[in-house]
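Excluded from the complex is one protein chain; the other protein chains are retained at their positions.
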Amino acid sequence: MTGRARFAFGMLAFGYAFLYLPIALVIVYSFNESRLVTVWSGFSLKWWRALFANEAMLEAAWLSLRIALVSATGAALLGLAAGYALVRAPRFPGRTLFGSLVVAPMVMPEVVMGISMLLLFVGSERLFGGPDRGFLTIAIAHTTFSVAFVAIVVQARLTDFDRALEEAAMDLGATPWVTFRTITLPLIAPAVGSGWLLAFTLSLDDLILTQFVAGAQSQTLPMRVYSSVRLGVDPQINVLATIVVTIAACALVLSGWLTRRKV
Amino acid sequence: MSIASRDGPIVRIEGLTKRFGPIVAVDRVDLEIARGELFALLGGSGCGKTTLLRMLAGFETPDAGRLFIDGQDMTDVPPYRRPVNMMFQSYALFPHMDVAANVGYGLRRDGVKAPEIAARVAEILELVHLQDHARRKPSQLSGGQRQRVALARALVKRPKILLLDEPLAALDRKLREATRFEMVRLQEQLGLTFVMVTHDQEEAMSMATRLAVMNAGRIVQIGTPHAIYEHPVSRFVADFIGIANILALPEGGWMALRPEKITLAAARPDLPQSVSGRIVDLAYEGDRSLYHVATEPHGTMIVSTANTSRAAGGAFSRGQQVWLGWADEAGQRLEA
Partner (left out) sequence: MRFVIGLPFLWLGLFFLLPCLLVLAIALGTNAPDSVPPVELGFSFKSFALLFSDDLYLAAWLSSIRIAATSTLVALLLGYPMAYAIARTAPNRRPLLLMLVVLPFWTSFLIRIYAWMGLLADNGLIEQFLRWSGLASNPGTILGTEWAVHLGIVYAYLPFMVLPLYATLEKLDDSLLEAAADLGARPLAAFLTVTLPLSLPGIVAGCLLVFIPAVGEFVIPDLLGGTGTLMIGKVLWDEFFTNGDWPLASAVAVCLLVLLVGPIAIFQRNQARSLEKRS
C-alpha cells in the first residue's frame, strides 16, 4: 500500500469512528441505570419501560408516522409526475420556471421555507377560514419539500431509460397508457420507491418546517424530542435513538438487498 | 380484406417526406414493396433509411406524403394499431420480463386468451430454437439468443410486415453470417414480408430479394442485388456497392468497371480494351489480391485476382509494369 492510500484508509477508519462512536454511546447509555449520561451505573431497562409508558411521546410518534405516510405518498406521486415531465416534455410554456420550482425546495434553507409556508397558511386562514393548522398543514409542507427528492431520482432514472423499450411495447400493440403501466412504471419503480423512502424519512425527521406550520394542538415526534432535549439530556431519548437507529439499519440492509437483486 | 388488396403491393409509399428542423431526413420518397419480399433499405449513416423504417412502424409522423399498408392508409395511424412489428437494433427486450413474457407481450395486448398465448409462444420459441430458455431473463442470455428472442417477439403476432432495424449489427462476425441464412430460411418458411434496414452492403446483397440504395433522404436505385451490382445507374451507387473503377468515356459520361472484370497480365492481353500501367500498391486478402495500378489514361485503377493457387506471393510485385484488359461489355455506362 502506498503512503497516500495508507493515509486515506486511516482517515476512513477515523471517519467511521467519528460517525459511529456518538451513536454507539447513545445506544449503550439507553441501558444505563443512572439518569446521567456521563456515568455508567449498571444495566437497566427502566428507561425503556418509561418511554413505552410515555403517552405524549407515543402519541407524537403515531402522528409523525401518519404524516410521513401521507406526505411521502403525495411526494412520490407529484415527484414522479414532475420528474417525468422534466425528462419527457422538452418544451412547454414555463418549463424553466417549472425546473427551478422542482429543485429549489431541496436547497432552500428550512427556516425560510418554514416561515413562508406559515405565512401562506395564516393568509388562507384569513381569507378562507382554513385549513386549521395541524395534520393537514404539516402534511402539505412535508409533501412540498419532499417532491424535489423524488423528482431528482426519477429524473436520473428516466435519463438512463432506453426509449426503444417503450417503442417496442407500442409496436406490439400497447397504447401509451398501457406502455407506461407495463413497461415504464415497473422499470422506474425502484427509483420511485427509494424516493418515497427518502420522503418518508425526511418527514419523520423534520423539526423546523413542522414547528412553523404545526399550530398549537399538534406535536410531532421531533417536536417532542426537541422540547425535551432543550432541557438537557434525557435517557428516554437514548432509548428512542436506539429504536430509530435499529429501524434505519434494518431498512438500509433490506433496500441494499433489494437493489442487489438484478431485474 | 378485399381481393383487390390481396393482389396489390403490401407497402405503397407516395411522396413521403420527413424533416427534423432544417434537415430533410426523408425527401419525397416513392416506393412499392410486394408481398413476400425480403426488402432491404441500404445506405450510409444519416441517409434516411432508419427514419423511413420508423415511419413504416409509426414512430415518426411524415410531414408530407402518404403511406399505405396492404391497401389501407396508415399515414396517421399510431404504432399500436398498425399490422406491422419491428425488431429493434438494440432488441429492446423488456428487462423485467422473462423470455416467454417478452414474446407473449404483444398477444396479451390483443387480448388473446392465456392458453392460446402459451401455445403460440411455445411454437415460436421452438421455431427459433429457444424452447428451453422460456423462463430466463434477457440478462441471462447470450447476444445471439437475445437476437432470436427479439425476432420471435416480433413474429409471434404474425404481422403483415416484419420491420428489422440493423438486425445483425450487434452480433459478432461469425454468428452474423450463420444468422443471415437462418433469417432467410424463416422468411421463406413463414412467407412473410420483411423490410430490413442495414448499412452493411454484404448483408443486403446476400439476404434481400430486392433492395433500395438511399442517399441524402432519397432512393437512388431500386433493384435486385444482381441488378444493383452489375448495372448501377449512378457513380454514387457504383461506388457505394462494392469497388468500382469509374472511367471517363471519350465521348463524355462515365463508366463503372468492377475490379474482377479486368484481366491483369504481363504482356498486352488479346482484349478489345487494354491499357498499360505500373503496380503502385497491392493488398493480399486471402481469397483474392487487390492491385492498385497507375495507368496513363485513367489514373489509378483497382484490379482483383482470385488466389486459386496456394503458392506464396502473387504473380506480380510492386513497381512492375503490367497490362490491364477488359471486354467491351464488362463496364456499365452510368447515367449520372
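In order of appearance the chains are A and B, and numbering begins at 1 in each one.
Quick note on the criterion: contacts are C-beta pairs under 8 Å (C-beta built on N, C-alpha and C of every residue); 3 or more make two chains touch, one makes a residue touch a chain.
In this text, all values refer to a predicted model and were calculated from it rather than measured experimentally.
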Which displayed chains the unshown chain touches: A
Residues of subunit A in contact with the chain not shown: 2, 4-5, 7-12, 14-16, 18-20, 22-23, 25-26, 29, 37-38, 78-79, 81-82, 84-85, 88-89, 92, 94, 98, 100-105, 107-113, 115-117, 119-120, 122-123, 126, 140-141, 143-144, 147, 151, 155-156, 159-160, 201, 204-205, 207-208, 212, 222, 225-226, 229-230, 232-233, 237, 240-241, 244-245, 248-249, 251-253, 256, 260
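The working rule: only the chains that are shown with their structure count from here on.
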Inter-centroid spacing, subunit B versus subunit A (mean Cα positions, whole Å): 54
Parts of subunit A lying in touch with subunit B, wherever the complex brings them together: 162, 164-165, 167-175, 178, 182-183, 186-187, 262-263
Touch list for subunit B against partner subunit A, complex: 57-59, 78-81, 84-86, 88-90, 92-96, 105-106, 109-110, 137, 139, 153-154, 157
